[in-house]
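Only one protein chain is missing from this complex, and each of the others stays in its spot.
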Amino acid sequence: MPVILLGLLSCPAFAQGPGGYNPVAPGVDLAGNWGPLFHEDQHERGPGPELVNYLGIPITEGARLYGLSWDASRFTIPEHQCEVHIVGYIYRGPYNLRIWEERDPVSQKLIAIKQYIDNYQQTRTIWMDDRAHPSEAAPHTWMGFSTGKWEGNILTVYTTHMKAGWIRRNGLRHTDQATLMEHFIRHGDHLTHTSILTDPITLTEPLIKTQDLVLRLQNGQTWLYPCEPVVEIERPRGTVPHYLPGQNPFVHEFADTFKIPAEAALGGAETMYPEYQLKLKKTGAK
Amino acid sequence: MESLDLRGGVEVSAVKLMRVFHTVSFLFAAAVTLLAQGQPVPGVDLSGYWTGAMHEDALERGAGPELVDYTGFPINEAGRLWALSYDPSRVTLRNHQCDGYIMPYQVRAVGNSRAWEERDPHTQRLIAIHWWHQTFEGHRVIWMDGRPHPPAYAPHTWMGFSTGTFVGNALVVYTTHLKQGWLRRNGLPESDQATVTDFFLRHGDHITYTSVVNDPVFLAEPMVRTTDFYRQPSDPTSWLFACDDGEQIIGRAPDQVPNYPMGKHPFLMEFSKTEKVPLLAALGGPETMYPEFAARLKTATEAEALARTRPSGAPQNSRAIDPTPHDGEIHVWPVRRNVYLLAGEGANITVLVGEQGTFVVDSGTGQLTDKIIAAVKTLSGKPIQYIANTSFRPDHTGGNVKLRASGNDPSVQGSFFSNQFADAGVGATIMAHQNVTNRMSAPQGKAPPTPSEGWPSDTFLTERRRTFQNNESIELFHELKAVTDGDSIVAFRRADVIVAGDIFTTTQYPFIDLNSGGSVQGEINALNDILNRTNYQHEGEGGTIIIPGHGYVSDEHEVTEYRDMVVIVRDRVQALIQGGATLQQVRAARVTADYDTRYGATSGAWTTELFVEAVYNSLKGGPAK
Partner (left out) sequence: MRGLAAVLILAALPAVAPGQQTSGEIQTLKVQGNVYLLTGAGGNIAVQTGEAGVLVVDTGLAPMTDKVVAAIRKLSDKPIQYVINTHVHPDHTGGNDAVRKAGLTYVGANVTGNLTDAGVGAQIYAQDNVLKRMSAPTGVQAAAPFGSWPTETYLSGRKQLFFNGEPVEIIHQPAAHTDGDSLVFFRRSDVVVTGDIFVTTSFPFIDLERGGSIQGEINALNNLLELAIPGYQDEGGTYIIPGHGRICDQPDLLEYRDMVTIIRDRIQAAIQKGMTLPQVKAAGFTKDYDGRFSAKTAAPSGPGTADNFVEAVYKSLAAKR
């Protein structure tokens, strides 16, 4: 469902120091328990994206090589087992989301909007009090450092200080230099979440995704995600599973199964646009 | 001065000294009564800068005592044999380089001393008298406020724990909780079971200090010595003792502890020949203290003396006090930060508390589990979430079933696990090396498997398991084939505490169970692995705390002495095996004779014989399953 988002982003203001309590734009109540709707992109969000399916993702050549080298067995390494989904990706997976506010007890000003995501037990803070982002030398985290502000009824959030993490969990990864812009749009008991990931090292253009959630009035969801790393496969110390360049055995698997040109499966910005179909017709690809 | 100086000089009758001692003891009792009535016994000011009068015993206090000069020391056979096996190269080992001097040997050293008082600012009552001794920067606190000594499972230090009282003008001090150290630094040991009574007599600018060492492990009679101090009017400005351990000898194997084989001391005759003293005298013993010994020497033979360089007589039992309370109660001792010791039930139990559920290491025999649960509740209101087992031994796992049932693991409840399993998170999670579960579920021989609710469910197979709980990094390190095949030590990084399980105890020879996969080399490796993870704080003491499977709260020094003992016994058995000895012959050789008065047992679940047999079979690759 294409949505045209125009005039939403007063980004220059963000670049100078985003967030702020603006009494003229008091914002909207997002509090509550939210559950994701999977009718959209269920296939890749639930069971997962196929290997070497980079369709529609504006990856750079470097990111493509990283993806093609990535062996899924990397997950079996103890230090990788409990990796948390980065903030730009965590909303894609299954989860229960709780949103609440943190207000100053005396002035009742909004200090932060807090989120708890049960998948990987992540508590996220979106600072709404106009504070600056920390220095470059400060640690990066899975949820990053977020500041937000209201633009009309839309919560716009800017996040820095993220770790490296998934663009897509089949091997496409962004660096720890990425930044994230999000919009939380509530309409009734429906929440649309738009995320825009910017990382010139791995993406030639920003990557935009949306996902939807509904308000869950009843409690009783699971809220925990225990993960303890253990040795799953005994290997020589320091082994990192990967494919040597040109040796990914699954390079054609997705493309052939779905009868898509191999080069399309390798992604890139042009595969995002409808014009790409014309290009495919020209090359005679099926 | 020594009681009997065969090289001439002043002779003082030991009998006379003993009379003084008895008189003072009587006065001591009287003073204690006064104290009990709440009236402080007014004393004498010992404050000031003091230095040792080195004209007395200068040679042995300054330059140092000769090897195999034990004249006038009332050592027993164990003490003699221990000393005869001591190779001075032992002090080049990194863990020994900065060993402090224990009381009362501390006062024999060169260097400046200083005494000062600590008084209550409101009542001006004397709380403590402090002494600072420059060599090894020994800081001794003599508590004058009537406080009790700590329990037997409390840590030992170089200076020990001292309480004092004035008897007339004499300060009488009683010290316990000393580390093992020097009686004389040519190898004569003073055990960690020693207690010391000492007396400070000030006369003008002179202090005569008398010490009486009672050591059931290494002494046949109390050792009495005097040392004199004179006051220094001005600050000598030299108060420190830089000691930083370094690599002195490169390329030594980690399981090398310099020692002389039994009966093969290369310098046995050196002192005796140089000073023309019969060997029998040089080998010391209580009779060498008394003037009557001179007559004895007339009939002494070298053969008789040489016989004393090897074990004789019957195997000994340990004379150490059992530090574990056996009053049916659980005793809680704060170790460091959020780590606590629970003593009184089987093996030691360690507890980590905080904002999350409690992490417990080992669970005792199962007899006092209710009291353990109650004790843990006093430390934290959160449920017991994890139980880690250092081995499968019943005195470490006996409480597993009940302790587990009393807790729960909230990290699992309310997760996707609990959608699948009705009992997810019900009860604490028990973690250990996989071999612990293997042995608990399918034990050898006729023993039935233990109840399955007590088996570790969260196990690991390789070297290490780590987790983060209560703001603490916790690592379980598997120690390969040490006392069993499932041993782990548990390291709490930020509290700097290591729980050793039965790899290290202060109460017995290591319980190396070959049938359960233990081995002496693995045990030695495990002790060295612990020592690789410890740091002392100051002059070889403090720093990383090690909680033994049984015994008192320790630091690196106790583990070092224990490691040395295991290596030396191993070396002796190895040498005998190389000479073709049978187990019978090894037994007869009494390779543990110098350690039996500290660790030996002639009866019970784990005896000296069983230990020696385990070492023998382990080295021969013998009948382990």
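Chains: A and B, in written order; residue numbering restarts at 1 for each.
By our rule, a residue touches a chain if its C-beta (ideal position, glycine included) is under 8 Å from a C-beta of that chain, and two chains touch if they have at least 3 such contacts.
Given the structure is predicted, the values throughout are model-derived calculations rather than measurements.
Check A:P47, A:P139 or A:G188 against the missing chain and you find that the one touching it is A:P139. Checked against the full complex, the candidates A:A63, A:I154 or A:L191 give a single residue touching the omitted chain, namely A:A63. For the options B:W116, B:Y230, B:F421 or B:F468, the residue in contact with the chain missing from this view is B:F468.
On the side of chain B, the interface with the absent chain consists of residues 111, 134-135, 237-242, 244-247, 250, 464, 466, 468, 471, 473, 475, 493-496, 535-538, 543-544, using the contact rule stated above. For chain A, the residues in touch with the chain missing from this view are 1-6, 9, 11-12, 14-15, 40-41, 55-56, 60-66, 69, 74, 79-80, 82-84, 120-122, 135-142, 163-164, 175-177, 179, 181, 196, 198, 200-202, 206, 208-211, 227, 237-240, 242, 244-245, 272-274.
Convention: only the chains that are shown with their structure count from here on.
Within the complex formed with chain A, the residues of chain B that make contact are 410-419, 458, 460-462, 465-467.
Residues of chain A touching chain B in their complex: 222-226, 228-231, 234.
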